[in-house]
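What follows is a single structure, written as structure tokens, with notes after it.
A single protein chain has been removed from this complex, and every other one stays in its place.
What follows is chain A.
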């Protein structure tokens, strides 16, 4: 009574390659004859199974079949060898899946995620640098100027720091896209251009300040020269630096999205393969157990049984860990990163809208453009259908009375994350503060359009405070997502931290147990 019938000798179950499809024939048909008449000849009836078996039996000593073990010890050896091979395959597949998961966590959790916050801040700092430079030039020598310059320096240091980090990440993004054979290096080039423009801005700003100091205050040709330099600097900021800083933030989002999609699918595929090949390992081990039991009339081979349980535990644990990893990755991306990115963008757009409000007052020639851009940017942050800025403000103020106003834009999307603790309250506060800021903005514009420019400029101070309050609330909301993000990333790190040690050790133990189980049986044949 044997498990393997005489007619079709047992072929060693082929361990599938970790990445390709499984071997065509699976485990069952290794010894089937390949030649049965002209392949593909139409009209030839398929030989019956019995006939095939007969032919196989007749052919047994020749061909591939000769390589298959015919002695008991040979079969035990083959099965044990197969078990070890499949075990190595399971370990390799699990290893690669875990490596993929860790790589995904590294890119999303440790590089791009924090980076998005940094480049969001960068936009803020660059805008503020430009505002402080204007303040310093407008104030003339004195405390106001020193204060403005101190804040300018502070912004500049932070911006330089953020730029350096952005350049690092762009390097990584470039590496990835180059690997894919795509057009190489646009991210890295953007970061480099950004650094270059930053240095040029600094030079212009320095020249403007120096020229202004020489002018000893007041009007005059030297002062005009300082203003010309300032306009060049601010144009450089508006048309070159800020767009590139924003585009770099978007590049981060692209990098994360691609990493997430590819790592998620790699981890899921890896998990399917780990479970599939793990099941195969169990089957081989059970087959070996049954064969030994039948052949040697033993009830149970304890070492082999422990190896089987070990394999079961290993496969199940790997499956659980990989499932956990996809979940942590998803949480980090959807609850954390996506919102951090969207809110960073909302912040950048809001900051630049606020700068357009100032320009609306300072540059009456272009006031129309600044007002149109202000509306467009405001609608990007929080969308309500409106044909003009006044209608937008009316709709926004009216929405305060509604239970759940229908809003779109960055803040509209953010509302979907209300399951996070603390989010609904922080979100409501952001919307309220935005409403207040827009209300103050309306006041300014009404004053300006009725010819009360001085009052409008005075009202700007209240509006600036409202914007600062809004920005602070927005940062609190970002912090809530940052917490969720950091939590998911930490869990993901913990989930896989020991696995590079667990896998080889478990592999060695199981392999040793298998050998321990079959060795005494094999010695019986010596």
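Throughout what follows, a contact is a pair of C-beta atoms (placed from the backbone, for glycine too) under 8 Å apart; a residue touches a chain by one contact, two chains touch by 3 or more; residues count from 1.
Convention: contacts and distances are computed from a predicted model.
J.: Out of "Heme exporter protein B", "nitrile hydratase", "Polar amino acid transport system permease protein" or "Glutamate ABC transporter substrate-binding protein", which one is the UniProt protein name for the chain not included here?
T.: "Glutamate ABC transporter substrate-binding protein"
J.: Which of A:323, A:380, A:399 or A:483 sits in contact with the chain that's absent?
T.: A:380
J.: Which of A:103, A:171 or A:193 sits in contact with the chain that's absent?
T.: A:193
J.: Any idea which of A:124, A:152, A:246 or A:467 touches the chain not displayed?
T.: A:246
J.: Using the touch definition from the top, which of A:168, A:228 or A:369 touches the missing chain?
T.: Checking each option in A:168, A:228 or A:369, the one touching the absent chain turns out to be A:369.
J.: Against the chain that's been left off, what residues of chain A make contact? List them.
T.: Its contact residues with the unshown chain are 3-5, 10, 13, 16, 21-22, 26-28, 177, 182-183, 186, 189-190, 193, 239-240, 242-244, 246-247, 250, 253-254, 257, 261-262, 265, 268-269, 272-273, 275-277, 279-280, 283-284, 286-287, 290, 342, 345, 365-366, 368-369, 372-373, 375-376, 379-380, 383, 385, 387-389, 408-409.
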